[in-house]
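Pasting a structure here, questions to come.
As you look at this complex, bear in mind that one protein chain is not there, while each of the others sits in place.
In this document, chain identifiers A and B correspond to the written order of the chains, with residue numbering beginning at 1 in each.
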Amino acid sequence: MSEELGSTAQGSMTASVATRVLGVVAAAAAALMLVLGLVVSPADVVQGEAVRLLYVHVPAIWVAYGSFGLTSLASALLLWRGRRRSDGGRHYDRLAGAAAECGVVFTAITLVSGSLWGKITWGTYWQWDARLTTTVLLFITYVGYLALRNLPAEPTVRARRAAVMALVSFVNVPIVHFSVDWWRTLHQPASLRIGRRPEITGEMYWTLLYSTLAVSVVAAWLMIHRYRVIRLEELRDEAGLAVALEQRRGEVVG
Amino acid sequence: MIGFEGAVALMGRFPALAGVDLMVSAGERVLLQGPNGAGKTSLLRAVAGLLPVVAGTAEVLGQDLRADRRGVRRHIGMLGHDNHLYADLWVRDHMRFRAAAVGADAQEVARAMELVELPSRLWRVPTRRLSAGQRRRVALAALLVRRPRLWLLDEPHAGLDARGRDVLDNLLLEASSAGATVVFASHEVERAQAVADRVVDLGGGRVVGDRRVA
Partner (left out) sequence: MWRDALLVAGKDLRIELRARVTITQVAPLGVLILVVFAFAFNANAVLLAQGAAGLYWVAVMFGAVLIIQRAFDVEGDDGNQDALRLSGFQPGSIFLGKAMALAVQLLVLQTVLWVGLVVFFDVGVVDWPLLGCAGLAGTSTIAVCGTLYGALAAGVSVRDTLLPLLLLPVLAPALLAGTRAFEAATGVTTDAGWNWTGLLFVMTAVYTVAGLAAFGPLVEDG
């Protein structure tokens, strides 16, 4: 506990040399992605220009899955190893929170871009197929998780409770996916299966792969900054602890 | 029985206990005194293993609370501000549930009801319809069936009438003479000091005074 009190924040900004480099790389990668996606790669025979939306849509959901996976991993670590760490596991809690927020944002991007794509190609904003339905439930599940994280409660209580929910949600998602998939089979089968010939070929395939990389870099940059902001929020709360201890001890009636 | 050294306990960011040093042996009757917010309730909860101790040493009944808070609870009887009653249950339902949880039989339940002087006509009354004093007595009876080695009481006299208070005092004296340890917090200075054999003053989350009383 005293270690936390002794450290100081790195100024009032969350940047560091590493993130500045990462940020530049992310910006450059995103710029290249725009060029590739909008200009260089061709329009699809069937889908037309709408295929360009997929360069955002598909990477976004992959990033979301990765983020939620990270949330679950961090939550598991919090519950199993948290007590043994000097910070009581708060590092894992911050990680889980930052990753979940990132995941929710990218799931929203997935839903919106997918919806627009659907309007252009299918003619409707929505279809009740397996993928879409599961994605919506995924989104709502983690919005609920964020709501639970924001409830006022003692920090350790809140962190552990959120961690429990994250792990249960991790179990829930495959169940939802499986059951909804059973129920519907309209959505395009996955266009990227590792080890099988991809259905989209040539420049589109490489653009898609590259976009996944670019979006991941951007997401990583966002997550690191979010993590640091959470850390700063906690430090601000803790700075009050030293003062509180002193005040408490001074309460003795003479 | 209780060995606390430099114990710190937090409620959120607030240090409810800011370094408590307290040693209590079996059979003692310890009164905790101090102004509101001094940490009396927090200390009782920490001893019961309900409030985690994050720094210092905290041992109760030979068990290290920082390693395992749950193990001691079987031997503790706690009476806090609340009575721990389910409003809709009859007194009978309640006592049977609490007794079954610790394996006490109907005889012990009857004995407990007698000791707290709860008339049998209240047996089938939902606890929400009892007076505050009667509810307190039910809570006390529920504590008695546990046969605890360590009694932790927070303002136990509150809500009891004069007769109820006498009953409680006698129970505390009997318990400690049977080898149990009693730690209680009370604002009722005279009555409490008559029951206690030691008074510990708390202030600002620490022990600031510790003396024997006759």
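Here, contacts are C-beta pairs under 8 Å (C-beta built on N, C-alpha and C of every residue); 3 or more make two chains touch, one makes a residue touch a chain.
In this text, all values refer to a predicted model and were calculated from it rather than measured experimentally.
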| item | value |
| --- | --- |
| Residue in contact with the excluded chain [from B:Ser42, B:Asn83, B:Gln134 or B:Ser176] | B:Asn83 |
| Listed residues A:Val17, A:Val39 or A:Ala147, member touching the removed chain | A:Ala147 |
| Absent-chain contact - pick from A:Thr19, A:Asn172 or A:Ser216 | A:Asn172 |
| Missing-partner contacts on chain B, residue numbers | 48, 50, 69-70, 73-74, 76, 78, 80-90, 93, 97-98, 100-102, 126 |
| Interface residues of chain A (partner: the chain not displayed) | 79, 137, 140-141, 143-144, 147-148, 151, 153-154, 156-157, 160-161, 163-165, 167-169, 171-172, 175-176, 178-180, 182-183 |
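Here is the rule we go by: only the chains that are shown with their structure count from here on.
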| item | value |
| --- | --- |
| In the complex with chain B, residue positions of chain A that touch it | 1, 154-155, 237-238, 240-241, 244-245, 248-253 |
| Residues on chain B engaged by chain A in the complex (per definition of touch) | 10-15, 18, 35, 37-38, 54-55, 203-206, 208 |
